[in-house]
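Shown here: the complex without one of its protein chains, the others still in place.
Coming up: chain A.
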Amino acid sequence: MLYIKKNMTKLITTIMMGLLSVFFMIPFVWMLSSAFKYEKDVMRFPIEWIPKSVNVVYNFKAVWMGKVPFLQTYMNSIKISIIVTLITIVISTMAAYAFTKLRFRGRNLVFTALLSFMIIPDQATLIPRFMLIRWLGLYDTHAALILMSMFSIYFTFLLRQFMVGISDEYLEAARIDGAGQLRIFSSIVIPLCRPVIATVAIIKFIWSWNDYQNPLIFLQTKSLYTIPLGMTLFRDDYTTNDAMMMMASLSAIIPLLIVFIILQKQVINGIALGGVKG
C-alpha cells in the first residue's frame, strides 16, 4: 500500500515536472516553429505552434544561400573547433602526464602556479593579447582564434584528476620492460584516458563552437567569421526577418544539439566532474 502511494506521488511529481520542462523549452519550440513559418505568421497571436502554411524552404535558402555567407561561417566554425579541440587535447594531456607520472623538481610548484593563474579573467588581458596578435601579424586570421583558445588549465586539471587514478606500478612494469617515456605516454596512458579525453573533446568543441568574444575582437573580414559572429550579420542586415533569424538560430544550435543528445552522459558527467567552467 505504501509502495503504491509512493509511486503515485512520484508519478504526480513527474507529470508536474514534465509540464514545467515543456514550459522551460518554450523558447526552443517557438524558434523551431517560427523557422518553418511565413514572416507574417511569426508574430501572430495566439501562437500557431504547428504552422498552418509552411515556408521552410524559402527560409532555409534565405539563410544558407542568401547575402550573408552563412555556409562559409559554418565551415569556419567546424574547422576552427576541430583544430582547437585537437591541439588543446595534445597540450593538456602532455601537461597532465608530466604532472602525474613524471617526477622532477619544481613540478608541484608549477602546478600550483598554473592553478592560481585561473583567477586571471580572459577579459582582463584582452588588450595585450590583441597587441600580441597584431604584432605577430595574425590579426584577422583563424590562427589568432586558435592561438587564443588552445591552452586550458581547466582541461589539464580534469585530465590530471583522471590520470592520478592510473596505477604507477602498471607504468613501472612497462618501464622495466624497456619502454621509454614517450612509448608509455602514447601507447599506455593515452589509451587508458580515452573516456576522459572524449569528454574533454566534446566540451571543448562545444565551447569553441559557441565562442563569441574572440572572433569579435580578432576577426574583421566577414568571410572569416564563425557562426556566433555570423549571427550578427543577420541582425545588422535590414532584409532579415524573424522567420529567417529563427532558421539561422536553429541552424547554429542543431549540430551541437545532435552531438549532445548522442553523447549526453559524457558531457554532463564532464561538466559535473570539473565543476568549473574554464
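Note that in this section a contact is a pair of C-beta atoms (placed from the backbone, for glycine too) under 8 Å apart; a residue touches a chain by one contact, two chains touch by 3 or more; residues count from 1.
Convention: contacts and distances are computed from a predicted model.
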Protein that the absent chain corresponds to, by UniProt name, given "NADH-quinone oxidoreductase subunit J", "Sugar ABC transporter permease", "Diol dehydratase small subunit" or "Sarcosine oxidase subunit gamma": "Sugar ABC transporter permease"
Touching the absent chain when the full complex is considered, from A:47, A:65 or A:164: A:47
Contacts of chain A with the absent chain, listed as residue ranges: 9-11, 13-14, 17, 21, 24-25, 27-28, 30-31, 34, 42-43, 45-47, 91-92, 94-95, 97-99, 102-105, 107, 110, 114, 117, 119-132, 148, 150-151, 153, 156, 181-182, 185, 206, 209-210, 212-213, 216-217, 227-228, 231-232, 234-235, 242, 245-246, 248-250, 252-253, 256-257, 260-261, 264, 267-268, 271-273, 275-277
